[in-house]
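Right, I'll just put the structure down here and ask away after.
Shown here: the complex without one of its protein chains, the others still in place.
Chain IDs A, B and C follow the sequence of writing; residue 1 opens each chain.
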Amino acid sequence: MTVNVGVIGVGMIGQDHIRRLTNVLSGARVAAVTDADLDRAQTVADGLSQVKAHKTGHDLIEDPAVDAVVVASWGPTHEEFVLASIAAGKQVFCEKPLATTREACENILDAEVAAGRRMVMVGFMRRYDEAYRAMKEALTSGAIGAPLVYYSGHRNPSVPPSVTTEGVLVDTCVHDVDVSRWLLDTEVVSAQVFSPRRAGHVPESLQDPILLMLTMANGVIVNVEAAVNIAYGYDIRGEVLGETGTIELAESSKVIVKREGQHGGRVPADWRERFIRAYDVEFQEWIDAVAAGHSTGPSSWDGYAATLVCDAATEAYRTGAPASVSMREKPDLYAVDASADGHGPTGTD
Amino acid sequence: MTVNVGVIGVGMIGQDHIRRLTNVLSGARVAAVTDADLDRAQTVADGLSQVKAHKTGHDLIEDPAVDAVVVASWGPTHEEFVLASIAAGKQVFCEKPLATTREACENILDAEVAAGRRMVMVGFMRRYDEAYRAMKEALTSGAIGAPLVYYSGHRNPSVPPSVTTEGVLVDTCVHDVDVSRWLLDTEVVSAQVFSPRRAGHVPESLQDPILLMLTMANGVIVNVEAAVNIAYGYDIRGEVLGETGTIELAESSKVIVKREGQHGGRVPADWRERFIRAYDVEFQEWIDAVAAGHSTGPSSWDGYAATLVCDAATEAYRTGAPASVSMREKPDLYAVDASADGHGPTGTD
Amino acid sequence: MTVNVGVIGVGMIGQDHIRRLTNVLSGARVAAVTDADLDRAQTVADGLSQVKAHKTGHDLIEDPAVDAVVVASWGPTHEEFVLASIAAGKQVFCEKPLATTREACENILDAEVAAGRRMVMVGFMRRYDEAYRAMKEALTSGAIGAPLVYYSGHRNPSVPPSVTTEGVLVDTCVHDVDVSRWLLDTEVVSAQVFSPRRAGHVPESLQDPILLMLTMANGVIVNVEAAVNIAYGYDIRGEVLGETGTIELAESSKVIVKREGQHGGRVPADWRERFIRAYDVEFQEWIDAVAAGHSTGPSSWDGYAATLVCDAATEAYRTGAPASVSMREKPDLYAVDASADGHGPTGTD
Partner (left out) sequence: MTVNVGVIGVGMIGQDHIRRLTNVLSGARVAAVTDADLDRAQTVADGLSQVKAHKTGHDLIEDPAVDAVVVASWGPTHEEFVLASIAAGKQVFCEKPLATTREACENILDAEVAAGRRMVMVGFMRRYDEAYRAMKEALTSGAIGAPLVYYSGHRNPSVPPSVTTEGVLVDTCVHDVDVSRWLLDTEVVSAQVFSPRRAGHVPESLQDPILLMLTMANGVIVNVEAAVNIAYGYDIRGEVLGETGTIELAESSKVIVKREGQHGGRVPADWRERFIRAYDVEFQEWIDAVAAGHSTGPSSWDGYAATLVCDAATEAYRTGAPASVSMREKPDLYAVDASADGHGPTGTD
């Protein structure tokens, strides 16, 4: 069975998912697209075979030729399309963020709980990265005892001048937040932000680098460092300090070159080079789950938690004081962490 | 367009390719299978959807529902199925070896040249491994000047007691031979074999480890080391010594763990762990090429060369002296190395 | 000219320095020893050649056969012996801490400034470690732009049960404090302490690991992590995040071993294995300076700063709030950082 996917939003990331569904993965095809820019949607549809361009996301969701939905539109629109997909009884893959406000996220939780089964997967692709999976596997194996501190370094070569400090806390650090929750299997209870000396070559309005400290429910401290104009490459760092050992992400270079007095390897140029495989694996697991009639991976609950923590981070940045994160009680629907081992069935339907 | 693939031989490797074509890759499906063991063929067909089990490879090749053929049967049968595929005008992917004798390989070359276009891809999957591709890319970029010596280490945790020294030279070292030709873009002119102290835990009849020295047409010396009972893991090493630098394959571990007085990473357990992605990439490139109406990757010429070099290696082992490799003149059909950069079009039709 | 050294305190560290002065380094000999335990002093003297055992540190300092003094006694006694050495006009090497209170340190500063020349070197041996020197050299070269954040990890396999949290902040973190000041060439203005989840196998009274955050005068944030029962080894980590790059201490293992599914290297077992050479280099530089008639390396000012910062750290731990560090104005005597590059002349006399 081939899963017919409708894609809402065909900007850079949406088009990348279309390429993936069309040319890379097994078991799916793109059946319909739409975009706020209708011409762009039509152009994308024309470049494919037998793909319908819809006027709105709602039209697409209601199209009987669409089995499942990918939401890759502008963040503030996520809520309505995810809710509509749930209402239509169609599995939906939503790029992060799940939604931009606590209220919107809670609306989605309510709808999904009312539906009685998981229907939403949120695009936290790091959980599908081989290195993070190896880290979680080593940690879960007990190789270093219980985790005590986690360091999460997020280094970007550059960002557009329009990016704000809040944008870094919300759009960049969200990945560190999700990875921390997933890796440590616990929630964030408070966030605090520290502002070190700024890099001289970034706009004065941007606090870069910025340090975000998360306190987890089990007492683990997570130190996130976001440095988004570091120039030298896209460098994602992670280290768990455990009771009797540590686990770090290894360098990803495939060869070591020696020349001109140095031995060394390549740092990825951008997120694409670093995480392209994770996106493939993430989507293949989603397609396989959808074909089997259920959801998988990061849930609405994970999306909700990430949004609340990022809200707390921006509050902490604004006030200079720790900000606590208060979440509603976790519905039973999300009790089993389907993606804890990256392979588990979700099995709610 | 979906490529309908017929698979001849459904042993371990054949079944792995079926899984890949069915569940992992884009643009192909398995349409038919066959095997010397008819029951096994039927069982495999029954486990899939809409797959026909044929009595013979020839029946499968002639089946109009089959667009292209994968030959994964016993080595000595490769010649006849590849020739039949060429005769039927169908693209064929042949697992290594192309054929087991010089004469059989030359028959294939003759048939393909007569057909006037490339129709055969040989399964040298290392050319599709990210690390080898990065090595070739760095070498081709001129980063270390011209290559002078290449070290190719092939370490297997263990082999069955039935494996012979000749088997190691032919079945194991064939990968090192192909990678050397591809990486260095030149032919092997002679082979010599050296027998170091044997590992105490291997059967006395097996020379393990064994060293194979290849002299290339441009003077580069390749030192191949095959150690097939090394116990500690599956460890594929490669290093190019260039005029002004070196390039080595990096370790493939994704995380570094520190515990019990050590820091370190994982060595792959077997070829599957090390090369599973290379097989995926290799097959996707073949499917894409077939869909576009041509072949790609390692050619019959590459298969022919590998067989001749392995023959020379076994002769050198028997005689203790260097053995030269004499190849026929290279037909124009193979003049352009389609896979030199791993991406090139084959463009012969 | 041979420098005749008197050693006050012949416990473990004192005896190690005696071994070093006697058997390893050039240009010095031990001429006299003393200890609170007179028997121990006599025993040590008897094991050497032509060494006098004195009843008190003051007797030793006044002995005309003693050219220079090493203070390796209990911390609270440092002040009086350093002051006496200055009064006697003899160069003195004082193990850390310079003194245990702000007042005591200021008394030493006053005495040295009154003497008009540097006479005190404090034993912060990390400044003499090859790896730290390479880090400072790379940073100073401008390879990564200005430093913005510094991570300093101090991991000890275990500590005696008697060690307290305050003890970790004062005796362990003091090295991280000094290295941060030296590496970043700026003072600490405030300290804050965070308490992550505790390792289950340490006494409940000990906060282990513990995180110490220092804010430097130039805005750089230093994140110190002390984990003193980490079991896996003695692992000293350091990483500078600069504007356009990073510098980390490399692993110190001399060989990489592959066996049993792993590739890896050794983590040092203890501080001795990790820093033995740094102690040798530190002492040789001191001997050479003394022979040339002056001091070198970490000064009284550095010892004073370290004591104040550790005081602030314990206050921050007690209160849970940031504690500021207020230092007196820096006397001209200490204006030139003699050890900035590890090689500089001190040139005050």
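In this text, a residue touches a chain if its C-beta (ideal position, glycine included) is under 8 Å from a C-beta of that chain, and two chains touch if they have at least 3 such contacts.
Quick caveat, the model's predicted, so the values are computed rather than measured.
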item: Given B:75, B:209 or B:238, the one touching the chain that is not displayed; value: B:209
item: Listed residues C:65, C:143, C:269 or C:321, member touching the removed chain; value: C:143
item: Option touching the unshown chain, where C:135, C:149 or C:177 are the choices; value: C:135
item: Residue, one of C:259, C:272 or C:328, that touches the chain absent here; value: C:259
item: For chain B, the residues touching the chain missing from this view; value: 144-149, 151, 194, 196-201, 209, 211, 213, 216, 218-221, 223, 225, 227, 230-232, 235, 241, 243-246
item: Residue numbers in chain A that touch the chain omitted from display; value: 231-233, 235, 251, 253, 258-267, 269
item: Positions on chain C contacted by the hidden chain, ascending; value: 22-27, 130-131, 133-135, 138, 143-144, 244-251, 253-260, 265-266, 284, 288
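Throughout what follows, only the chains that are shown with their structure count from here on.
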item: Rounded Å distance, chain A centre to chain C centre (Cα mean); value: 45
item: Approximate Å spacing (C-alpha centroids) for the pair chain B, chain C; value: 58
item: Separation of chain A from chain B, taking each centre as the mean of its C-alpha atoms, in whole Å; value: 37
item: Multi-chain contact residues (two or more partners), chain C; value: 231-232, 235
